[in-house]
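The complex appears here minus one protein chain, its other protein chains still in place.
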Amino acid sequence: MKTCAIVGASGYTGRELLACLPHHPRLRATVVMTARSGQQPEPPAFPGEPTIDALDLARLSTVDGVFLCTPHGAASEIAAAALAVGKKVVDLSADFRLRDPALYQRTYGSAHPAPALLARAVYGLTEHARSAVRNAELVANPGCYPTSILLPLLPLLQQGRLDAHAPIVADSKSGVSGAGKAPSDRVHFGAVHENFLAYGVGDHRHTPEIHQQAGTSRIVFTPHLLPAFRGMLSTIYVTPAAGQSAATLRSCLAEAYAHEPFVRIYAQGQPELRCVQRTNQCHVAVTQSGPLVVLTSAIDNLQKGAAGQALQNMNLMLGLPEGDGLS
Amino acid sequence: MKTCAIVGASGYTGRELLACLPHHPRLRATVVMTARSGQQPEPPAFPGEPTIDALDLARLSTVDGVFLCTPHGAASEIAAAALAVGKKVVDLSADFRLRDPALYQRTYGSAHPAPALLARAVYGLTEHARSAVRNAELVANPGCYPTSILLPLLPLLQQGRLDAHAPIVADSKSGVSGAGKAPSDRVHFGAVHENFLAYGVGDHRHTPEIHQQAGTSRIVFTPHLLPAFRGMLSTIYVTPAAGQSAATLRSCLAEAYAHEPFVRIYAQGQPELRCVQRTNQCHVAVTQSGPLVVLTSAIDNLQKGAAGQALQNMNLMLGLPEGDGLS
Amino acid sequence: MKTCAIVGASGYTGRELLACLPHHPRLRATVVMTARSGQQPEPPAFPGEPTIDALDLARLSTVDGVFLCTPHGAASEIAAAALAVGKKVVDLSADFRLRDPALYQRTYGSAHPAPALLARAVYGLTEHARSAVRNAELVANPGCYPTSILLPLLPLLQQGRLDAHAPIVADSKSGVSGAGKAPSDRVHFGAVHENFLAYGVGDHRHTPEIHQQAGTSRIVFTPHLLPAFRGMLSTIYVTPAAGQSAATLRSCLAEAYAHEPFVRIYAQGQPELRCVQRTNQCHVAVTQSGPLVVLTSAIDNLQKGAAGQALQNMNLMLGLPEGDGLS
Partner (left out) sequence: MKTCAIVGASGYTGRELLACLPHHPRLRATVVMTARSGQQPEPPAFPGEPTIDALDLARLSTVDGVFLCTPHGAASEIAAAALAVGKKVVDLSADFRLRDPALYQRTYGSAHPAPALLARAVYGLTEHARSAVRNAELVANPGCYPTSILLPLLPLLQQGRLDAHAPIVADSKSGVSGAGKAPSDRVHFGAVHENFLAYGVGDHRHTPEIHQQAGTSRIVFTPHLLPAFRGMLSTIYVTPAAGQSAATLRSCLAEAYAHEPFVRIYAQGQPELRCVQRTNQCHVAVTQSGPLVVLTSAIDNLQKGAAGQALQNMNLMLGLPEGDGLS
């Protein structure tokens, strides 16, 4: 039995990890802490829930792996402390996703807090980085939007199945849990329920991450906020290369993911949020629509888009079966 | 004081009209009937609601204008009866939206029930057909998706502001009321709440209507079903022509709609469903995003997307102020 | 044409008033201000919405009536200022609902800010205080829970139709808008959506108000929070006096409210939130259930439970038709 720490356990991704781990046969959360040292310990949200202790970096030495569910900026220092005592770290924040510290600064508005660590981080889109993750000491867990967009796109881009010049449109819709647990006007029930909107049009922070991983800046990304709690659907419009069609793109993806337990390419029908909620699955349909091909990609933003993929990565880093704890 | 009939008053669009008319200073609903002759009259849904009488074509001769809120296919016969007695007709169904009866048959799966009437119908996207509507005897009220897409696109297409060869992506999201009031697995609370999906990808019935009115088949349209009751947001991705940008496209739209009370072009910010719900407004933002420009367009699918625009058209046809009854 | 000021216009009840007044033929909001002097003016929430000015007590002298949509505690000073210049005041906060300043202190945790004004305030449950409201200078607008409970109960209590010793259970359920617009953990979408709970069991602040107005402390009141935005339903369990039954209680209520446009007693069926949302109506059903009679009472908490009833009262105070501006 291996052990892990969850730092920042009171947020949605931390809680999601806490909810997964009791089903894990070989990994136990023995350290459950807040994200910042000033923060008060938190009593159980309701009877039966765990208590969240105050942050204490010394306790990181007692576990095998560390999950960082902290806001961006706060993760770096804790990651450094954990790496210093030889622990495996999966960082769910944005701190290690961008390889270029200058790009980080432009995107997040402050200097990168630990640029020396950037070279040691592996970008953990598991299906596309499995062996690197297995040997990594520090994994940057992908953002939810990038995960939903890169999984269907990467094989097509890598195999030259898409027109090399045409823009790619990624129109994504996310449940509110993606905005985090802190109260605000934006996440007030009265502002979400029976509402819908695009936000960050043209300048969302996940765009540089998507461009970096896709190796192209031709992807035009627009996020939207759904009146739902969990789940994410990206509708992606691609221009097939000459000789390609929905059928050949679908075959390409079906083959690429044929042995992947967490990615499913539909032969027919469209994925819905409810197909993937509370699972680590990514479901993808490929459909011709006039001159373009439409890729619809559904994940649970708290699972494959955050805690689930983090656990998938930690399993690999600790030498455990990749799917443990992931139904 | 003018009078009107609402045929098919028990559906969502019929009820929406019934809810608008008490605020109308010059038009009163004196005939409120079901959509089909076999249908039972309906008692008030709850105390205070109107009774819906059985369909009786003879009563159409007693009013000035007729709203047809019937399923497609059922409207044609009633329209013919109303026209025969010289009444103004606004048809909210799809029966008169496509000019080509062969296209109607391919799209709706049955022969057009009244092809001889097609030439007499005016497509009532009011802001773009005002004088024709004023003189029309029969108006085909536009579909909700086409309305949300054509309003921001038409001025740009007409003025050659867009690349003439690039595809246009129209990614639309609609509240459930667009699917109508008939119970089904698809509209069960358990299938909509906390869910989201694309449907009709590549073959939705509104696509031919959009192509016909835009004068181009380069528009790739994908509808989605929101876990909300009313409202529609279309996110439209266009490639500007040489020399054009978000700023020039925004100016073009701002000028085109400068004097339109029901269309608002944002100088900044993004429209949300709650900006337009229960209004006849269309709100549009124009934002650069990499090589493309993103048009976000919000309407209430039951108002500007159906009953509101129908009332706007009927007002014109009856010589009443266009905004009467529309807050 | 009369004029009014709305103080605290950015909250839900202030906005509801702002949404009603354009439909009012004889009253216009000419002063629209924030609730506290320190507060910044607020730009329109989205294009088309009004700007909210900073609080300026001097402007109260320019209007005929003043609506106070402020938090409790903040209303008293503004009320005093408005009364001093001879203006009619409807206070939607709790400041003048309890006649006894000691009870106010026990309930709200601080000394009453203006006890001298208490004697001048009329409790404005309109249907039961019409002539007093007409002559009032200061009206304490009832709380939403008390309104939904007192309307069905008062005629039964006043006519001795209920057992004089048995407890009365008032089990109430409210939409989230009742909790106000300020962000908090409690009103986060993630805490409301797909959730439900009782709160304030045994000690909610509306209990003393209900007891005072009903003239009895036998009413056991429990509020609950619905995963909905607007609307309130109270399920009230009463023990009929000897010789009384559901039928006689229903007749009593039907007669008491026979000429009231805003109260409807059902002959059959049950009221639902959607019967009363966006109206100033209170709908009531009376049903036998074993030894008890169940009164179900539905209102819109923002209308009859707040802004609607406030407007009803202001209309009376200004000598306008009571229903003006209330559809």
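Letters are used for the chains, namely A, B and C, taken in the order the chains are written, and counting of residues starts over at 1 for each.
Just so we're on the same page, a contact is a pair of C-beta atoms (placed from the backbone, for glycine too) under 8 Å apart; a residue touches a chain by one contact, two chains touch by 3 or more.
From a predicted model like this one, the values you see are computed outputs, not experimental measurements.
Chemist: For a quick check of understanding: of C:16, C:64, C:95 or C:171, which residue touches the chain that isn't displayed?
Modeler: C:171
Chemist: Pick from A:10, A:177 or A:281: which residue touches the chain that isn't shown?
Modeler: A:281
Chemist: One chain is left out of this view; which of C:201, C:247 or C:267 touches it in the full complex?
Modeler: From the options C:201, C:247 or C:267, the contact with the absent chain belongs to C:201.
Chemist: Return the single residue from B:57, B:187, B:254 or B:318 that touches the missing chain.
Modeler: B:187
Chemist: Looking beyond the chains shown, say which of C:109, C:243 or C:291 touches the absent one.
Modeler: Checking the options C:109, C:243 or C:291, the one contacting the hidden chain is C:291.
Chemist: Can you list, in ascending order, the chain C residues touching the missing chain?
Modeler: 167, 169, 171, 173, 191, 194-199, 201-202, 217-222, 224, 226-231, 233, 235, 237, 239, 270-274, 277, 285, 287-292, 294, 296
Chemist: Which parts of chain A face the unshown chain closely enough to count as touching?
Modeler: 22-23, 46-48, 193-194, 264, 266, 269, 271-272, 275, 281, 283, 327
Chemist: By the contact definition given up top, give the residues of chain B that touch the hidden chain.
Modeler: Residues of chain B in touch with the missing chain: 12, 176-177, 181, 183-185, 187-194, 227-229.
FYI, only the chains that are shown with their structure count from here on.
Chemist: Can you name the chain that lies farthest from chain A, using the mean of each chain's Cα atoms as its centre?
Modeler: Between chain A and every other chain, the largest centroid distance is to C.
Chemist: Quick one: chain A and chain C, Cα centre-to-centre, how many Å?
Modeler: About 46 Å, centre to centre.
Chemist: Quick check: how many Å separate the C-alpha centres of chain A and chain B?
Modeler: Taking the mean C-alpha position of each chain, the two centres sit 39 Å apart.
Chemist: From the mean C-alpha coordinate of chain B to that of chain C, what's the distance rounded to whole Å?
Modeler: The mean C-alpha positions of chain B and chain C differ by 38 Å.
Chemist: Which residues does chain B have that touch at least 2 chains other than itself?
Modeler: Counting only residues that touch two or more other chains, chain B contributes 194, 271-272.
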